[in-house]
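Here is the structure we will look at, set down as structure tokens.
One protein chain is absent from this view; the other protein chains keep their places.
Here the chain labels run A and B in written order, and each chain numbers its own residues starting at 1.
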Amino acid sequence: MSIAVGAERPVAAPNVAEDLLRVEGLRVVFPTSAGGSRTVLRGIDLSVRPGEIMGLVGESGAGKTTLARSILGAPPVPGRVAGGRVVFRGRDILALPEKQLRRLRGHRLAIVVPNPRGELNPTVRIGDQIATMASVHLGLDRKAAKARALAMLRAVQIPDPERRMNAYPHELSGGMAQRAVIAIALICDPAFVISDDATSGLDVTVQAQILDLLRKLAAEHGSAMLFITRDVGITAHFCDRVAVLYNGEIMEVADRNALFLAPAHPYTLLLLAAFSHNPGLRQGWSVPASTPPSPAACIYSGRCPLAQPLCRDEKPPLAELGPGHAVRCHFPVRR
Amino acid sequence: MRILRYLLHRLAFVLPQLLGIVLVSFLLVKSIPGDPAVLMLGPTATPDAISSLRGQMGLDQPLYKQFILYVDHLLHGDLGTSWQTTRPVLDDLLQRFPATLELVTFSLVVAIVVGLWLGIASALRPNGWIGRLTDIYGLSAGALPDFWFALVLIFVFYTLAHWAPAPLGRLDIAVLAPEPVTGFMTIDTLLAGDMEAFRSAVSHLILPVLTLGLINAGPIMKMTQSSMEKMLASDASRYEVLCGIPQRLVTRHALRNALPSIVTIVSVLYGYLIGGAVLVEIVFSWGGAGQYAVQGVLNSDIYPVLGFVLFSAIFSLIVYIVVDLVYVLVDPRISY
Partner (left out) sequence: MLTVDRLFKQFPIAGSSKVVSAINDVSFSIAPGETLGLVGESGSGKTTIGRIIVGLIEPSAGSVRFDLPGGRQASGRPPTGKVQLVFQEPSESLDPRLKIGATITEPLQALSVERGAWRRRVRDAMGLVRLDPALLDAYPSELSAGQQQRVGIARAMITEPDLVVLDEPTSALDPTARAEIIDLLKRIQAERNTAYLFISHDLSTIRFISHRVAVMYLGMIVEQGEAATLFSQPHHPYSSGLLSSVLLPHPELTMESAVSLKGEIPSPINLPPGCFLASRCPFVIDRCRVEMPPAETVGAGHSVHCFRHADVAATRPASKTFEAFMAEAERILGRPASQPARFVPKATERNSHVRTS
């Protein structure tokens, strides 16, 4: 757990030694065409322990993909890391030279991307794309890399793996391409896997299969996972802990049960309310968005039904509400 | 083999395509004003002599009969006779077309090497000094006329520095030309084992090849740069970067995906330069096919012109078939 005290200062948690990966005060800005800049991540604090599945939910535009790629030191173009650290096994990987960082990427820290048919190289056979990972990162020769790739295709349960080794991405279904991308992510036994909205384009019955596969393989490979999604429902069943991202800030983070059974941030409640079939309940948590708050204000105060004058004057810190439960709110909901 | 079937399928269309090209160019050449008989006999000819020559040349026949006659001759390997050189057009072209082809091929090799290298380097670092250099280079390569650039090179390297030989043909006058085998002077001299002639051939090639190569590297560079930039910014390349694939390999994959558009522009340039190199040929007194065809046009000598068009068309069709084969080999998504 990382908890910030004061608006921007990240504060290290007590169990630092246990953290596999820790994001501290990560800020990412994008230059705008007008010559200014837009802050997409406003000081993200997040930690993932070994073997844990950490969920991160947020709506479109919250900065999910920017976070996923910035953790790997490659924010989406033209974004730029403007501050903060990503500490992996005690080392700030963002401070590493590009060459060393590349050796970590795909090897110790891997990513599963959405829309894999667009991300896979259209002119390279699936088997070669998977095997390349093993030869680049593990130094395997061509034959050994291919054998490992085939074993991986089998592990991700692609039907007829020998034949699919020679298939091109456009010859695979969406579900199969997603499995191939998982094979690429896991072939080097990474310690940490980021899943960036990996199930979003899939049909629900296939999505369930992919989730099972991810969970099973992550456990087998001993990988911890940051599971980024816009689907709140998945995180409630798939993740050990869940963080809620809004407009580039973590609003609430807690163990799965605490977050879904005793949510404290009004924004978390709004997200859950979307699933309620009772419009009365929902409308209680949604307020028509008003003018953007001043930089000093709570970033959610313009949409918050509980906002008080204090919220417009002072940005709340991400502070501990209970054990392992932190919330960025002056007036968290408690029952 | 599916690819073989594809090739046969393509070749089956070559003959009708050629016939169409011959028809169109025949009509176009015939519409050029000027009477060959008048030009051949000179200003002092009598009308009787002119009309008898016209009858001899078949010029008094209707156009469609002239065309059928021409095609009939073509099928028997007769491309007509040039009244200027008084030799069969086929013989002339077999001698001159390889000269042009040699010049254009070596120029394209230079253009590809320079264009690819600059294009890739600037795509990798669009804001670096190479990026800026390529912008200037692309602009000047597009703006400078090739014959003017050739004259500058001649002035600097022949007139001032004496590094290059005189721009008068493909060999020194003192050097005996080898027996033509391929028509490529560099290859024929090597085949003949005549090292002195080989050196002479290479030294005569340098300036015209540099002229055409550096000028035509411009479009290749621009195309490489833009398609490489697109490929490096594609989801596939970004994903490879996120997977820790070394930049060298990412670039190689991107180049492979950018190849179809680069091959396209190279093939267009190849076909274009066969005729488009004519000004440079004239500056260097190259004695190539382009020069030959232009002389034909200027003097209403139609058979050299038609023969040149036919040769260029066959050459372009071969190039395009090769290009389509490259597409099919590079991109598995193309079905054929």
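Rule of thumb we're sticking to: a residue touches a chain if its C-beta (ideal position, glycine included) is under 8 Å from a C-beta of that chain, and two chains touch if they have at least 3 such contacts.
This is a predicted model, so every value here is computed, not measured.
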Neighbouring displayed chains - absent chain, whole complex: A
Option touching the unshown chain, where A:103, A:282 or A:312 are the choices: A:282
Touching the absent chain when the full complex is considered, from A:128, A:171, A:231 or A:313: A:231
Per the touch definition above, residue among A:28, A:124 or A:271 touching the missing chain: A:271
Missing-chain contacts mapped onto subunit A: 3, 5, 9, 11-12, 14, 59-60, 159, 173-176, 203-209, 230-238, 256-257, 260-263, 269-279, 281-282, 284-286, 305-306, 308, 310, 317, 319-321, 327, 329-335
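Everything that follows uses one rule, which is that only the chains that are shown with their structure count from here on.
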Cα-centroid distance, subunit A relative to subunit B, in whole angstrom: 55
Subunit A residues touching subunit B - in the complex, by the definition given at the top: 69, 72, 74, 76-77, 101-107, 110-111, 113, 115, 118-124, 132-133, 136-137, 168, 170, 184
Of subunit B, residues touching subunit A in the complex: 233, 235-236, 238-247, 249, 253, 256-257, 330-333
